[in-house]
Structures are given as C-alpha cells and as structure tokens.
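Of the protein chains in this complex, all but one are displayed in their positions.
Read from first to last, the chains carry the letters A and B; within each, the first residue is number 1.
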Amino acid sequence: MINQNTLDSWSRYTPVQRMKRYGAFLAITLVVVWALRSIDVIWEWVWDAPVQLLDLFGRMIPPDPTNLPSILEAIWQTINIATIATFIAVFLSLPVAYIAAQNTTPNRFTLWIGRFILVSSRSVNTIIWALLFVAIFGPGIIAGIIAIMFRSIGFLGKLLGEAIEEIDPNPIEALEACGASRFKIVLYGIVPQVLPAFFAISILRWDINLRESTVLGLVGAGGIGIILQGAIDTFQWTEVSMVLLTILALVIFGEVVSTFLRRRIL
Amino acid sequence: MTANLDYWRKPSMIKTPSLRYGIYIAAITYFVLTVATLPIDWQRAAEGIERAGRIFSGAFPPNFDRSELLITGFLESLKIAILASAGGMLLSVPLAFMAAGNISPKPIYYLGRGIIIIARSFHPVIVAIIFVKAVGFGPFAGALTLIVYSIGFVAKLLAERIEEIDFGQVEALRAAGAPFLSTMFYAITPQIMPRMVGLGIYQLDSNLRASAVVGIVGAGGIGSTLANAFGRYDYDFALAITMVIVGVILISEAFSGVIRKQLL
Partner (left out) sequence: MLEIKKLVKRYGAGAPVLKDLDLTVQGEQVMSIIGSSGAGKSTLLRCVNRLVEPTSGSIRLNGTDFTTLSTRELRFARRRVGMVFQGYNLVDRLTVMENVQSGRLGYISTWAALTRRFPKEDIRRAYELMERVGIAQYASKRADELSGGERQRVGVVRALMQRPEILLADEPTASLDPKTSEQIMALLRDLASELNLPVIINIHNVNEAKEYSDRIVGMRYGRIIFDDVPEALDAAQMDEIYSGTPSEDRKAQGASA
C-alpha cells in the first residue's frame, strides 16, 4: 500500500549531494574573493578603465596607412617565420613522437626521454623561448624561428604521439607475420594510419604559429612585432591601429588557408 | 584483362598533373626565395653558440635566493588566472548564447560571432599591451587581457556546443508553452553543463600558463619578474623562475586531469 504522505515532495539531489554542490560553490566564491581582495587593484583606476579605453580607442582612429609598405613587408616576414619554423619543427617532431608513443618506443628509457623533451618544450611559452634565443643569437628572426620551432615540437610531438598510440595494431601484426623489418612496418603500417591526423595537427600548429609570430618582435625576435612595439613606444596610435588591422587580416588569412587545406586534404 | 601487367604506380593525391607540378614548383620557389632572402645575421648567429655556453654556465645552478619575489610573482599570476577564468566564464555564457546559430536571431548572431573573432585574433601579449596603456601596469591589465583571451576560447567552443544540442528538447518545452528563460534552463543548460565545466577547468589551466607570459609586457605576475631577470642578465634567477613556471604548469595540468576524471 502506497503511503500518501511520501509522494508530495521531490528533490533532484540527495542532501549529501546538495551539501557537496554548495560546498564546491562556496569554495569557488571564496577563492575568487580572495584573489580579488589580495590583488593590488587600485579601484579608482578600475572605474576609470572604460573611459581610458575609449580614449585610447579614439586616438587610434582613423588607422594611418602611411607606413603600409614596411608594415606589409614585416607581415610577409612574419608569415615566413611561422611557415619555415613550422616546416622544420614538423620534421623534428617525427622521431620524438615515435619514441614518446608507448606502442612504438624501443624501451622505457627512450619513452622517458621522449616525454621529457615534449613536456619541456610545451611548458615553456614561445615568448619565453624567444627571450632566451634573443639573448643567445641576438635580436633578429633567427631567434624567432628557433623559438617557434622549440615550442612547436612539443605540441606536434604530443598530439602525434597520441595518434600513434591510437592506431589499429592488427595490420602491424600482419606485417610482422610477413617478415617485414621495423622500418618497413612503420612505413606501411603506422604512417598511413596517422597521416590524416598528421596533416590536421601540422596545419593547426601553422595557424597557431602565425599568431605567435606576430608578437615575437615585441621581445626583439623579428616580424611585425618590431614595428608594433616601435609605434606603441612613440605613441603613434593611428599607426598602431593600422598594424593591428593587418594582424587581423593575417589571422583571418591563416584561418581561411587552414580551413581550405583541411577540407582538401582530409 | 588487366592491360599493363608489370607496371603499377600509386595514384597521386592531386589528380591533375598540371596542378600537382604547379604546387611543387610554387612550394620550392617559395622556400628557395625566402630562405635566400631571410635577413639573418649569420655572424651574430655563429657567435650565438659561444654566447649560449656562457648563458647556460651562468644559469647553473638556479638561484632561489630571491624566493619571496618568486612567490609573490607566482601568487599574483595565480590570482590573475583565477579572476580571468571566473570573469571569462561569466561573460562567455551570454556571449555563447548570442553566438549560437540555432537559438539566436541573425543580427545578434553576427554580433556575437564578431566579438568572438576579434577576441581570438589578437595574441594575449598584444591585448596586454593595449590594456596596460589603457589602465596602467599591473595585474588588473593582466586580468582584463586574460578575460578577453578566455572569452575568445570558451565562448567559441560553448557556442559550438549549443549548436550541437538536441533541439528536440527545446521544441518539447516550447510546445508546452514554457517561457524563453525557463526553456533555456531546462532544455539547454543541462546539455551544455558538462562541456562548460570542462572548459572552465581547461581555461583555468590555460590562463595560468598565459599569465606567466603577459607579465613580460608589464601586465603583472611572474612574467614581469622573468623579464626583469633577463634584462639584468640574472640568468640563474631566470632559470629558477622558469623552473617554477614549468613546475606550476605541470602540477596544474595533472590537477585539472584529476578533476576532469573525478567529474566524468
């Protein structure tokens, strides 16, 4: 017999679950409040911010095209830095991905080395790499290209390694049964399976590197960043906005090209 | 039946030969030209190896003497990341709804997509410079920068998720006569909640990495400590800072992986 009294209330969460949810919510709020209070914020400046931003924005209009030729040349250089660095990094990341993948690495030692290379490369931001290489090679695009290369190897190697780990092992078994050497097994069994992922990852990284290359110049590593930094330092805001527009165009160009390539190749 | 009994070539990826060779030639020309005309100071580069040796010997062992500076810098980066993630998530939700093609009217859709594209197009460092010029040096500029950075990423992916929802649930509620907000909370929010939480955790991790970098242009956090160290040739301190940055990133990555596994 159903007792009428038990049927007129319903709640989505058990009391325990509700406590957990409130607890989590409270914790997050506390953390945010802590961050807000202990950070060195001068609140007058905060309220002043929208006014300042609009003022800055006003000084940037209209964009000034007088320096356009050198801006475009710098953009061209930026594209080259990104493209060449990505190209080289793609080749360098292949062996690293191979030894960092659990199903293809020769032994635990190489697995550890591969993982170490990838983690170090990924954890240090491109700009920080650029700082280092500007200190070593001096200002100029060599520092920029090598910085992009170093960062990209980690990105490419990690994703490629994961793609290698996800392959179907059955064709590999068949090739082993035929008596093929390790290299030929990689060539016929692994490469065809990871090829789509390989192209997608490489195109993606090229797109990201285009963006990264735009700011290399801010630490002296070549590209449009140098002109941007110069314009900002001399308060030529109309030139700044011109540079920003060309950067926007570059980013859109990169997206268009990578979407096109991805559709054609995959 | 088969004509050429001892000849076989793998069909090429690009069918028309003129196009194929055209692309090969264009690619080779591009590479030869650009590499040849790259403005590289080879002399300086060659000296670089020697300079690298000097820098690395100066960098070892890493110098942790000024660790309070390190810790303050790191904490500031952490706070920037927290505020940016919270603010970014808060702003991303309405923006994502605006930019979702299946529930948003056309003009608002274009506005939403436009905002997201502009937020994504500029590298956080550039955005940081602008904010520093507008609101002054310090972590506030950094937080604003990363809010923009977060919006560009989270709002885009959230909008895509909203566009992929099972619309039948919305239809059912509309058919029952539910008002717009109720429909949103009952039919849409539950479907996007897991993705939202996942993105929030990912973005917290991402912002922590980015906060180390925006400091280089004066927007607060450990990045400015690092830039100063490099500027003063304090390479051993710089190495200490970099090690801390890498360590924090690794911990944060592991942490967010654990939380994600807990939730899923």
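Here is the rule we use: a contact is a pair of C-beta atoms (placed from the backbone, for glycine too) under 8 Å apart; a residue touches a chain by one contact, two chains touch by 3 or more.
Quick caveat: nothing in here was measured; it's all calculated off a predicted structure.
Asks: If you put the missing chain back into the full complex, which of the shown chains would it touch?
Replies: A, B
Asks: Among A:60, A:146, A:175 or A:215, choose the residue that contacts the chain missing from this document, as touch is defined above.
Replies: Only one listed residue reaches the unshown chain, and that is A:175.
Asks: Considering the entire assembly, which residues of subunit B contact the chain that has been omitted?
Replies: Residue positions of subunit B that touch the missing chain: 1-2, 5-11.
Asks: So which bits of subunit A touch the chain we can't see?
Replies: Residues 168, 170-171, 173-181, 183-185, 187-189, 192-193, 195 of subunit A touch the chain that is not shown.
Criterion: only the chains that are shown with their structure count from here on.
Asks: Whole-Å distance, subunit A centre to subunit B centre, using C-alpha means?
Replies: Using C-alpha averages as centres, the distance is 6 Å.
Asks: Considering the complex alone, what residue numbers of subunit A touch subunit B?
Replies: 28, 31-32, 34-36, 38-42, 45-46, 48-49, 52-53, 55-56, 77, 80, 83-84, 87, 119-120, 123-125, 127-128, 131-132, 135-138, 140-142, 211-212, 214-215, 218-219, 228, 232, 244, 247-248, 251-252, 265
Asks: If you look only at subunit B, which of its residues touch subunit A in the complex?
Replies: 13, 31, 34-35, 38-41, 44-45, 47-48, 51-52, 55, 76, 78-80, 82-83, 86, 118, 120-123, 125-126, 129-130, 133-136, 138-140, 143-144, 209-210, 212-213, 216-217, 226-227, 230, 235, 242, 245-246, 249-250
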